[in-house]
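Here the complex is missing a single protein chain, while all its other protein chains stay put.
By written order: A, B and C. Residues from 1 in each chain.
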């Protein structure tokens, strides 16, 4: 269960009433404000608040007044220019706040991005819910033989079933013992009257890293794009990539011109070393270039071939 | 002139039209949104955008859903508790963006606060206006004899007049030569046709530190309060303190409960060292305590006496 | 086992050889450089590198040249003054790097301090060791009745034994299944030839939050003191407090004057709200002040009484 009935009711309630503001608003983002976008089996991302829009980036770049009055076509060109030339500060003038529900092992990767504000659900104060991540069968991959941090072929049949059994049983058992040690359930009911429960800050250590936590996460648009570039990358772990992908969709609604420039210059762009670029220029001059004559290491050569569609 | 007629018109224009939003709004802050609050002789602070309100702090602390439904009295208690116990992250969930016009020497102090986003008017691209700070007579103080970074008695009569003459004449002359080197005026008119002007990025170095610059400055509420605590302090230089004071007024409008807690625990609070607190406890036990028997250094003893109203 | 024999040998090897440097050195810290200070049942903190000393703080405050030549007594006074008056930037001129081994649930609290550099052992690449935290009997406390995030009375007898059994058994079982899913042990041996193991980045989610991880953690002295003030506080969870206490000892060796000022102004200091300070001044004036007449809330009054030793 992603949201409790109480939470659903509360979201409906805040979405029922609009208020007037003099600030910039983004109707396409307001359409989904507060609403959870489902991610993984129990997780979600939802936009809680935002500040600024495409025009705010332009306005900061021009340190102009009011809302900016140029034509859209000029704004688009300026935003592309800013992103291409790493003029990052205008993008810092927009801010967004998310509410995210995510497995703890995903939260541990995510938190390494430090230029954000975070308020996480505290298992010192409160009892975590009985919700943990169980991979879908099409995500149950073996360790990659070639890439020390990647996934290889899918596990199948008996082996896949065994993994899902172990993950599920261990999570259920550890949660059951968590409740037993607490002598309390997440809904506040006491299990055995008169017995003292273990302190929450200690009992939580019996939960596995697959359990869901949740937090408020707030950052500016520049740092958000940096986070998304790294976490929507094919090398990122699947379980965080799906969050990044859901968030890119919110960026598209929020700041469509920035989203377009981001797709063009970052997500779809390429970075080449001096030697790789020299190899490309030699190819363009008609010279046959091989891994041996390129001056590149094996791995970087493979990356170049992939970028050239010759992978 | 604080704002040009065009800027005044633009502010009037953006203030003329409200839009509906599902986000939290703060009517008391909307009342002054975009409007310049005058500071010093030509400067101002104006709120350009904001995210969140008192309830957003509470909501983050509770990682609850929607807008928070507790009673105001409970929210007040929680906010006081959070501030007193340095639970700073909930205050990071609110964000505010200012447009500030300020003398360059003030900007150089301000920028030392690094946890903020800044877009400053660029004198590499554009020509600065002929506007510089000239202290009011009641600010024209001599160097303090006792405090190496403070002000002492007022300068008066001939000496005060001489200082104002020098500051004004040097600023005017340096600006005149700035224009001459650029061969261009701030309004874009060329002074002498056919002559190449010096690059803007070089010519600007002829301006004095009293000239006004402007920037967009955006930060979260926690870091804003930290900035205000330091810069509204009596030890801060007058010329930055008046900006802090104007901004505290915007905080009072924006998040009144947080403002109340800030006044109570930070602005009006005291911090005592172990030895100073021991001295207070000895006094409470009826023991006469002197500078000599207090164990405190001369300066800290003086600070303690001042805090006790015996200064 | 805190360290493997290979690690012990490597530490002995790097400690066997000194090199000449023109930089400031701190012999009292060099004495324990690289050596693990034990924390909890399997954890440790060890200093890996450092930059600067007490004199570097003084030097930055004076932006003077070379190593600073004033007398120790003047340096002490300046350092106390800087800390008391929140002149924090000179303390940022010293840097320290630690290697820490700690339970994952402690790491999750620790990482919330964002102004530090971190490199954590990656369970995407590598296999975690079979090491988890099991509280000592004198730490096995019940949930506090009065403090939602604190500990109350000790669990005893059968209940304590049951908790330790559950924590130990669940950790062992989850680790056993972790190895089974990986089809590999931490030492690299394959369990069952010919069977594909689950990707490491997935298998890790079966481990509980009590398992040990490790990281390099590097920060400047100002942010270190801020971290230590919060985490050595009696309200901090015991399992992180013991790390903070071990680190305070390294600060004492490294920058003894700063450590003294930190103990005096931060660890041993008090902060009082405007109302609490007014209550103290009324008491000093001979007025009887009660909770009711103090104007303080119940909790803050209790805190004031505790600070006055009347708790």
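Convention: a residue touches a chain if its C-beta (ideal position, glycine included) is under 8 Å from a C-beta of that chain, and two chains touch if they have at least 3 such contacts.
All of these numbers come straight from a predicted model, not from anything done at the bench.
*Asks:* Identify the residue among B:170, B:249 or B:287 that touches the chain left out of the display.
*Replies:* The one listed residue touching the chain not shown is B:170.
*Asks:* Tell me which residue among B:34, B:50, B:91 or B:133 touches the hidden chain in the full complex.
*Replies:* B:133
*Asks:* Go through chain C and note every residue touching the omitted chain.
*Replies:* So the residues of chain C touching the missing chain come out as 3, 6-7, 10-11, 13-15, 17-25, 30, 33-34, 49-52, 56, 59-61, 63, 65-67, 69, 89-90, 92-93, 95, 97, 99, 117-122, 214-216, 218, 220.
*Asks:* Touching the absent chain: which residues on chain B qualify?
*Replies:* Touching the missing chain: residues 103-105, 107-108, 111-112, 114-115, 118, 120, 122, 124-125, 133, 135, 139-144, 148-153, 155, 159, 163, 166-167, 170-171, 173-174, 177, 180-182, 195-202, 204-210, 237.
*Asks:* Need a quick check: the contact residues on chain A for the chain that isn't drawn.
*Replies:* Counting only chain A, the missing chain is touched by 77, 80-81, 84-86, 89, 112, 230, 235, 263-265, 267-277, 280-281, 283-284, 297, 299-300, 307-309.
Simple rule for what comes next: only the chains that are shown with their structure count from here on.
*Asks:* Roughly how far is chain B from chain C, going centre to centre by Cα mean, in whole Å?
*Replies:* 34
*Asks:* Could you tell me which residues belong to chain A and also touch two or more other chains?
*Replies:* 118, 120, 122
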